[in-house]
Structure formats: structure tokens, C-alpha cells
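The complex is shown incomplete by one protein chain, all other protein chains being positioned as in the whole.
The first chain written gets the first letter, and so on, giving A and B; residue counts start at 1 in each chain.
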Amino acid sequence: MREVSFGQYYPSHSFVHKMDARVKILAVIAYIVAVFLVKPFYFLGFSACLAFVIIATAVAKIPFLKVLKSMKAIIFFIVLSAVLQLFFNSQGTPLWENGFITDAGLYNAIFIVLRITLIVLGASLLTLTTSPVEIADGIESLLYPLKFIKFPVHEFALIMSIALRFIPTLLDETDRIIKAQKARGADFESGNIFKRAKALIPVLIPLLISSFRRADELADAMDARCYSGSKNRTKYKKMKFSYRDLIGVIFTAGLIVGVVMLNGVLGVVV
Amino acid sequence: MQIKAEELKFVYGKGSSVSSHALNGVNLLVEEGEFYGIIGKTGSGKSTFIQHINGLLKVQKESGKIVVGEFDLTDKKCNFKNLRKKVGMVFQYPEYQLFAETVFDDVAFGIKNFMPETSSEHTTELVQQALELVGLDYDQIKDKSPFELSGGQKRRVAIAGVIVTKPEVLVLDEPVAGLDPKGKREFLTLLHSLNKSFVKTVIIVSHDMNVISENCTKVAVFKDGKVVLEGSPEQVYGGNDIIEVGLSKPVTQNLIDDLNKVGVKIDSGLSVESFTDSIARVFGGRK
Partner (left out) sequence: MPILKAENVSFSYDKKTEVLKDVSLEVKRGEYIAIIGHNGSGKSTLARLFNALIVPDFGKVYIDGLDTSIKDNQFKIRENVGVVFQNPDNQLVASIVVDDVAFGPENLGLSREEIGNRIDFALKAVGMESFRKASPERLSGGQKQRIAIAGVLALKPQILVLDESTSMLDPEGRREVLNVVKKLNKENGVTVIAITHYMEEVVDADRVIVVNDGEVAMSGTPEEIFKQKQTLKSYGLELPLASYIAEKLREKGVDIPQTILTEKQLSEALCKLKQKS
């Protein structure tokens, strides 16, 4: 069996891991808002955000390198935005004579790189310290008030839960089908992009058919266990708000206040 | 084609924190012409091993070697496509790999991949041959959608899709899982008849000791990524080592053991035919 590691959850028993997922989700949202609150070129604001991430990472007992690794996936995106700002910003004065890179372009590039980096670092801190199941439960609980405007919170949560449950199964199955077709001479690695896309048909069709079969069987199994929608349904799992969460809330609030103060009091640093 | 593995090792997730050793130095020799059985508990490395035979899993660095006929799989220049043409691989529940609109197209998939130069007449000929070999009526089934067939038929079509390019070695993982008793018996008969055609060597992985002892000429027992027992079914099941590995013995072997305990020595093979003949000899039945 192949070990499927799904998501980037980093199991541990740290303070942050034990926090209520709802608080962590809200804290990350607040953190992202704080990052956006930093006015252009007030770089000290960013240092407050960075301090927040570093402290949280330390408390969560996650190797800092692990957090940085989450940048790998979007490094291309970051470089692209920086390049666009550098070369296509026509405002400001050129940095050297006849050069097309302006000071405003450079500031913008640095600013955007920092902004994206900080957002990704914060968000990955959530996924590193909270399992996908906890995140799903947290989202469900946070969405609960939407029930009163007839938003199908329960169904939404069930879809998330089933998706989480079946992703590893389907990954395994994909691997098996790819191998089976390879054994019949299928070639997924050579040829141009169209040829490669076409080569995937013998994988996608069996995968699709088997997914439908699984969905069918799962629906039967759920019916057989008396599933009849959210009506009269109770919930076993309860999320608990503890002193840790209170500390988390205070800490996050501190960040927002800090950023706002740095924005207003200190003025342009560069 | 001879299959020879020497000190073959394999690690899943190599270099990561969740790595697990699936093979820990497998030494195995499968001679041409065998009907070879591979047994072992779930997770003993059987599946990982058979995926090496046709290069679906590549031999890792400094992890021993495996040679299949003229193919040295550790060689960088090894032509895996040619190897896979010669070594057919049937996974568990192969019916779930069918994808084409018609049975014909599905079976012909291997021809298109391995022998793209084949004329359409020759393709038809090969597909017809393959379908007939697995016991299906070509004219009746060729234009049907593979998805409207019964479970047993689907499995046969899937096998036809593997043998259509005439592999010399056929490897099957749990080939009779999920079949009813009749389907199971027919399927094993089919494997034996294939073994008498262009398929020189058959290798099956199974959890069913009775299937193994009834059909195989040789057996290898996997445990913790190693071959711990190897030989004829009589050798492998005869002693008590097999019990220590955590596997059971086939019914015929258990009966031979029981009779031995009360002082009746039965010298017979483990197939039902051979066993009942020996008993009839000992207890004076008609021959």
C-alpha cells in the first residue's frame, strides 16, 4: 500500500494544535485582514504580522522550515507578480537614467511579495496545526448561523466530510488504474500536451465509473443507516472553547491593534 | 523467460518522514514454465514485488537487482515498453480498468500501444484470438460495451486485453477474488490452458492456500518484505514453518498431518486428485 499523506497537517500536542479550530480559522481571517490593513510602504506593519507568525509557529512547535516549505507551491506566482510590478509599473521616477524600472515599481514589487508571503505563511500555519477534519468541523460550526437564511449548512458539512474521507481512496485508485494501463503499454510521459491529455482517457473513464459506483454504494449505505437529511438530526461532536482560545483571541486582537497603530502613528518608514 | 531477483529492496516514500520498507532483500528465481504461487499476509511485500517484474516500480538506487529474461531492470537503458509487452500484468479486480466504448477497442488497446504498426486485419485477428482464448464468443461480444457485461465476462475481457499481445509471462494479483465458486474454477482452468499456449510462465498472488496448493508447481512465501520459504507446495506446506509465518495450510495438507499423527503416512501431492488417490490406495478403495 502506498502511504497517502494528504494535506500538510503536522501532528503535535502543542498549545496551538489544541486550540478550537473555529478560533484558529477566525484568527487566520483576522490575520489576513491585518495584512491587508498595512498601508502601502508602511513596512513596519508587516514586521508586526511577521512577528505574529513567528511567535505562533514557535508556540505550535513546528519547525520553521516546514512553514517556509508551504511557499514552494506558489513561488512561481510570487515571482510573476514581482516581475509584473517591476517591469510594467510606469509611475514614479526611473531608478537610473533611461531605465524602465521605477522606484514605485520596486516598492510595489517588494510590497506585494511581502503581502503574499505573509498571507501564505499564516494560512499554512492553520493547515499545519489543524487536521482537515477539524477544519471542516470548524467551518460547519462557524456557518451554523447561516441556517437561519436557509443555507444548507448540514449538507455542506457532509459534503466536506465525505470529500475528505474519499480523497485518499480515490488517489489510491488512480494510482492503481494508471499502473494497470501502463502495464498495457499506455504512455503518459511522452508526446505533446494533446497527446498526453488523450493518454489520460483510459485512466479518467474507469476512475469516473468507479466514482459513480462508489457514490451509489455510499448512498445505499447512508440510507441503510437511517440518513434522511438534516431533519431531526443530532450531533455528537461538540467543540469546546477553552482558556487557550481566549489567549489566541487576545493575541490576534493585539496584532490588529498593533497594525492599525503602526499605520497611523509612525508614518512612512521608507 | 527466467525471472531472477537478488537482494531486491524497496522503500515507499523514500527520504520522507513516513517512509516504509516494503521489500527488504528479496531473493527469488522463477524458471520458465512454472505456475508460480506467491503467498503472504497483507502487507508482506507481495504486491510491491510483482510490480517490479514489469518495471511499474523501478528498482531504487543500491537496492539489489532484478533480471527478467534479457531485460536487466537496473540498467538505465532497459526498454520498459518491450519488457511490458513480454510480461502481462493483471491487477486485482481488473474489470475496473475497462474504459473503451466496445470490447474490441478495449482489447485492442495493448496492440495500439505495443505494436502501433500492426495492420487492422492483423489487429482483428489478434483480438479475436485473445477473446476466444479467454472463452468468449468473438462475434457476439466484440461490439458490446464492456460495461454492460456480467462481472465474470468483464474480467475475461480484461484478461484478453492483457494477453492480446502474447506475453510470455503472466502475473496475476488475486485473480479469483470476488468470483463465485463456479467462476473461480472456470477461471483457474483458463489460466492452465493459457499456460499451455504462448504464456510460458504464470505467477499468481493469492490468499487462498487451497487454490495455491491445487494449482501451483512452486510457491514462495513472503514475510516482512523477504522470501522466507520457497519450494514445491509439498515442501512449503509440509513443515510447520508456514504456520509460524502466520499462514494456514491447505485442507489436504491438514488431513495428511492429522493422519500422520495417528500413524498413517500418506505420501501424496496436495491436489485433491493426488490426495484422494493416495487415500484410496491406503484404505483399500477401488483404484
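Please note the rule applied: a residue touches a chain if its C-beta (ideal position, glycine included) is under 8 Å from a C-beta of that chain, and two chains touch if they have at least 3 such contacts.
Since the structure is predicted, the reported quantities are computational estimates derived from the model, not experimental observations.
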{"item": "Among the chains presented, those that the missing one touches", "value": "A, B"}
{"item": "Full-complex contact with the absent chain, from A:65, A:149, A:193 or A:224", "value": "A:224"}
{"item": "Per the touch definition above, residue among A:148, A:194 or A:236 touching the missing chain", "value": "A:236"}
{"item": "Residues belonging to chain A that touch the chain removed from view", "value": "4, 132-133, 158, 161-162, 164-165, 168-169, 213-214, 217-218, 220-228, 232-238"}
{"item": "Where the unshown chain meets chain B, residue by residue", "value": "41-42, 150-152, 177-183, 185, 207-208, 210, 248, 251-252, 254-255, 258-259, 262-264, 272-273, 275-277, 279-280, 283-287"}
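Keep this in mind: only the chains that are shown with their structure count from here on.
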{"item": "Chain A and chain B: spacing of chain centres that average the CA atoms, whole Å", "value": "44"}
{"item": "Residues of chain B that touch chain A when the two form their complex", "value": "12-13, 16, 18, 20, 43, 51, 54, 56, 81, 84-85, 88-89, 91, 94, 96-100, 109-110, 112-114, 147, 161-162, 165"}
{"item": "Touching residues on chain A, where the partner in the complex is chain B", "value": "1-3, 5, 176-177, 179-187, 201-203, 205-206, 209-210"}
